[in-house]
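Okay, here's the structure, questions in a sec.
Our next item is chain A:
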Amino acid sequence: MSGLLTSSIARKVVMALSGIFLVFFLGQHFVINITSVIAPNTFNSWSHFMGYNPLVQYLLQPILIAGVVVHFAMGIALEIQNTRARTVKYAKYKGSANASWISRNMIITGLVVLAFLGLHMYDFWIHEMAYKYIEANPEDPTRYYEETVEKFEPLVRTVIYVASFGLLALHLLHGFASSFQTMGINNKYSPAIQTFTKIYAIGIPLGFAFIAIYHHLNPITH
Partner candidate 1 sequence: MGILDSKVPSGPLADKWTNHKNKINLVNPANKRNIDIIVVGTGLAGGSAAATLAELGYNVKTFCYQDSPRRAHSIAAQGGINAAKNYQGDGDSSYRLFYDTVKGGDYRSREANVYRLAEVSGQIIDQCVAQGVPFAREYGGLLDNRSFGGVLVSRTFYAKGQTGQQLLLGAYSAMNRQINRGKIQPFNRHEMMDLVKIDGKARGIIARNLITGEIERHSAHAVVLATGGYGNVFFLSTNAMGSNAMAAWRAHRRGAHFANPCFTQIHPTCIPVSGDHQSKLTLMSESLRNDGRIWVPSKEADAQAIRDGKLKPTSINEEDRDYFLERRYPAFGNLVPRDVASRAAKERCDAGFGVNKTGEAVYLDFDAAITRYGHEKALTSGHKEATDKEVRTYGEEVIETKYGNLFQMYEKIVDENPYKTPMMIYPAVHYTMGGLWVDYNLQTTIEGCYAAGEANFSDHGANRLGASALMQGLADGYFVLPYTIGDYLSNDIRTGKIPTDSPEFDAAEKEVRERMAKLINGKGTHSVDYYHKILGKIMWNKCGMSRNVKELQEAIDEISALRADFWENVRVPGSIDSKNQELEKAGRVADFLELGELFAKDALTRNESCGGHFREEYQTPEGEALRDDENFKFVSSWEYKGEPKDAVLHKEELKYENIELKTRSYK
Partner candidate 2 sequence: MKLTLKIWRQKDANSKGKMMDYAIDGIDGDMSFLEMMDVLNENLNNKGEEPVEFDHDCREGICGSCSLQINGEPHGPDRLVTTCQLHMRKFNDGDTITIEPFRAKAFPVIKDLIVDRTAFDRIQQAGGYISVNTSGNTQDANSIPIDKHDADDAFYSAACIGCGACVAACKNASAMLFTSAKISQYALLPQGQVEAVDRVQNMVRQMDLEGFGNCTNTGACEIECPKGISLENIARMNREYLSASVKG
């Protein structure tokens, strides 16, 4: 096992595994969020469960945060390593001739998604932490739907969210399928995996964007 953690392949695998974990989290997140469109009551009760279940709060939430941190930290570490691997740059480099823009610019899409995540955390997570632990408000299992819809009232935020989902889709389009290759899966099932990841990579962010736009267009009137 020696040298495993510093080896290039191990680092790739860390990226792939944390990426896939985040992809699954994204799916789960989407399933909960879509209920805010279909059945606000379900949304409230599921959100409350996620917010107050000790297993979710004290085990899954830290794992998720760790997953995000590892994925981004390793991504940036690899970007630095990769930049250093070519100290003198080409005068002319035709990357588009042999690789897609998406695959060559994961760091850009990734950083945008990271920035978005900051906003997203500020919007929901910090608010939630403050609500629960600083202000020590009592449990209210009915507040989530309203709070969520309110967030999407400003057009600017909705636009930022939708744009970020677009870049997330780009990030996933390369990253999801690529993680299978990294883990050594390249065989007769690969075309099927490719198709599935394409649908997922476009479908999920599209769904999130739909939710944001839906709430923006259907504000709660008091």
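Selection rule, in plain terms: all candidates are chains of the complex that A comes from, given by their letters.
FYI, a contact is a pair of C-beta atoms (placed from the backbone, for glycine too) under 8 Å apart; a residue touches a chain by one contact, two chains touch by 3 or more; residues count from 1.
On a predicted model such as this, the values are computed, not experimentally measured, just so you know.
Chemist: Given the candidates 1 or 2, which is the one that touches chain A in this complex?
Modeler: 2
Chemist: Enumerate the contact residues on chain A facing candidate 2 in the complex.
Modeler: 1, 3-4, 6-13, 78, 81-95, 97-100, 103-104, 106, 174, 178, 181-187
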